[in-house]
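Every protein chain except one is present and positioned as in the full complex.
Naming follows writing order (A, B and C), and every chain is counted from residue 1.
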Amino acid sequence: MTTKTVSLKIDGHDISVQEGTSILEAAIENGIDIPHLCFLEGLTKTGACRLCLVELKGQAKLFASCSTPVSDGMEVITDSVKLKEYRKKTIQLLLSERTHVCSVCVANKNCELQALADKLGVDHVAYEREWTGEKVDSSHPFLVIDRNRCILCTRCVRVCDEVEGVHALDLKLRGKDSQIIVDFDDSWANSTSCTSCRKCAKVCPVGAIYVEGEPLSQTKDRNIANFVLSRRKK
Amino acid sequence: MLKEDNRKLMLEKAIKDHQYQASALLEILHKAQELYGYLNREILSFVASSLKLPPSHVYGVAAFYNYFRLKQPGEHVVTTCMGTACYVKGAEDIISAVEKEFNVKRGDSTADGKLSIFTTRCIGACAMAPSIVIDDEVVGKATKEIVIEKIKLLLGGKKTETS
Amino acid sequence: MPSNSKPKLATLWLSGCSGCHMSLLDNDEALLDLAKNIQLVYGPLVDTKAFPENVDITLIEGAVANYEQAAFLKEVRKHSKILIALGDCAVTGNVPALRNTIKDSANAVLQRAFVENSDKQPLIPTDVPKLLRKVYPLHEVVKVDHYIPGCPPPAGNIAYVLTELLAGKIPIMENKSKYG
Partner (left out) sequence: MSSKRLNFCWGVKKLKPADIIHLAETELDAHRSYKYRINVCCSSGCIPFGALKVLKAFEEAVKEFGVQKECKVARTGCIGTCSVGPAVMVEPGDYLYQSVTPEKARQIVRDHVVLGLPVKEMLYGNKAYFEKQHRLVMKNAGKIDPYRIEDYIAAGGYSALVKCLLRMSPKEVIDEVWLSGLRGRGGAGFKTGQKWTFVARAHRSPKYIVANLDEGDPGVFANRTLAEADPHAIIEGMLIAAYATEANKGYIYIRAEYPLAVETLKKALDRARAMNLVGQNILETNFSFDIELRLGAGAFVAGEETAILASVEGNRANPRPRPPYPAASGLWKSPTLIDNVETLANIPQIISHGGLWFSKIGSPTCTGTKCFSLTGKVKNPGLIEIPMGITLREVIFDIGGGPPDNKKFKAVLVGGPSGGCLPETMLDLPIDYESLTKAGAIMGSGGIVVIDEDSCMVDTAKFFIDFCVDESCGKCTPCRVGLHKIQETYTRIMDGEGKPEDLDFLRSISSYIQDASLCGLGQTAPNPVLTTLRYFGKEYNEHIVDKKCVAGKCSFKHQVKEDEL
């Protein structure tokens, strides 16, 4: 199949990429950085975190760059004053939603949320913080889930379903009560479907799922989904 | 394991009628709740294996929708409509009064398991607001006195007149 | 410059580990330059009893955990032109605020510290300042002008913020702030 090339502008730079590429992927390919959290190369794009929002010239709405495909002549703006302000708000909301204490977190210095907060200059959280006290599930021989640190990006759910092919993880409830669950909301040790492949820990952007006793710098692997899927027989 | 009884047979039939389609999950859960009154782990597990769906998916769906109950409700169920029209006409006062009178919080059951109080988002009987559903009876233009009286009658074992 | 016309700097230590003050001191020889441009009027590093009036910049380390601190902080705010939250405890609540995740934490922590973990004479002392229901970051109690997050905040960031402020500029924390 021959694929068409599409030309567009991102922040004034002329770039051309293959048709079907998303704006975010096009930006990454060309070294333009658009902050993002729920997006992970290889996994379904959910457009959930809203960090990667961009403006399209001539359109009043904002678009999630991870899930919006490029089109010819498109002019993308990734760093307007409004977008910067909105990204800061999004990070602050995520930080305020649950108990995020970097200094005692296993992901300290290996955390995508922390890195983005630092990078975007989120020097404080204007919203009152929730101090959730969910029980940490460390029943599994080596996988631990601390839901107090979860930002509901669902990378773990997607990698388990789409790459490992097991779908041991999903979400329960909804809204601010949403939680990652294992099987029938069981403790992890009692899961009959989990294969202990630890892909969930590899893709978790924060310190919500991790391997006990292993430094996160070693566990984390942003490329895992892409690696497995690109080598899978079509 | 789910007990082998008529209800299970009927649930199996419903699953078969839907040709074991995964997309019929909501329909099947509706049927199961209709048969069993609520959805416990055994039921969900049975549905998951019948439809060949991952357990977490079935639980996630059941826990997403408000209509599905994962806990056993009380013997009698009082549901207050909290739609806009009912709210404007004082539904909140009624449910607060019921909570106080029977010492039970919304979404929960009394200690003896006789009475559960739920709220719902609009049953569509807005022109008769506020509306309260007591077991299967819709009480329109309700007041707290009428509702408490009706619940007392129910708990006293006497049947209220249904229309 | 005569010392009395130099901007007045105060530092404050609330519920925190003093690591932020250590980090301030970690500026080493840069401190000498700083000292030339300010007068240090209050804090754990000087021996002043009462918080002075008309302070130009106040750096505050630590979260607000008890009534005494809350009242003091409000006083400090009144007498400070610029108030800076220094370090994660002051900015987010951090470790002291972890007690917020448990129910009735004010009593629970006292119980754990003085009763459950005591071998002899389990007794909650009466001279401990009364704990607040919850531990708060500074900006939930008073208005805060600038934030230097970090546990501890990098020495360079503290120096940067102070230098900018002394030069009459507004510090920009983008790509600089450092949680954890």
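Side notes on the structure shown:
In the analysis below, contacts are C-beta pairs under 8 Å (C-beta built on N, C-alpha and C of every residue); 3 or more make two chains touch, one makes a residue touch a chain.
As the structure is a computational prediction, the values presented were derived from the model and not from experiment.
Touching the chain that is not shown, out of A:34, A:64 or A:224: A:64 (per the contact rule at the top).
When the omitted chain is restored, the residue from A:152, A:168, A:182 or A:209 that touches it is A:152.
Shown as candidates are B:26, B:77 or B:97; the residue that touches the absent chain is B:26.
Residue-wise, the contact with the chain that is not shown comes from A:171, picked out of A:74, A:171 or A:225.
Listed by residue number, the positions of chain A touching the unshown chain are 45-51, 53, 61-62, 64, 67-69, 82, 85-86, 89-90, 93-94, 96-97, 127-128, 152, 171, 173-178.
In the full complex, chain B touches the omitted chain through residues 21-27, 29-30, 57, 60-61, 64-68, 82-89, 120-129, 131, 137-140, 163.
Convention: only the chains that are shown with their structure count from here on.
If you draw each protein chain as a dot and join the dots that touch, you get a simple line with two loose ends. Just count the C-beta contacts per chain pair and the biggest one is A-C.
Chain A and chain C, compared by their mean Cα positions, are separated by 34 Å. Centroids of chain B and chain C (each the mean of its C-alpha atoms) stand 52 Å apart.
Distance from the chain A centre to the chain B centre is 36 Å, each centre being the mean of its Cα atoms. Within chain C, contacts with two or more other chains are made by no residue at all.
Considering their complex, residues 161, 166-174, 181-185, 192-193 of chain A touch chain B. Of all the residues in chain B, the ones that touch chain A in their complex are 41, 44-45, 54-60, 63-64.
Chain A meets chain C in the complex at residues 95, 99-105, 108-109, 111, 114, 117-126, 128-129, 131-133, 148.
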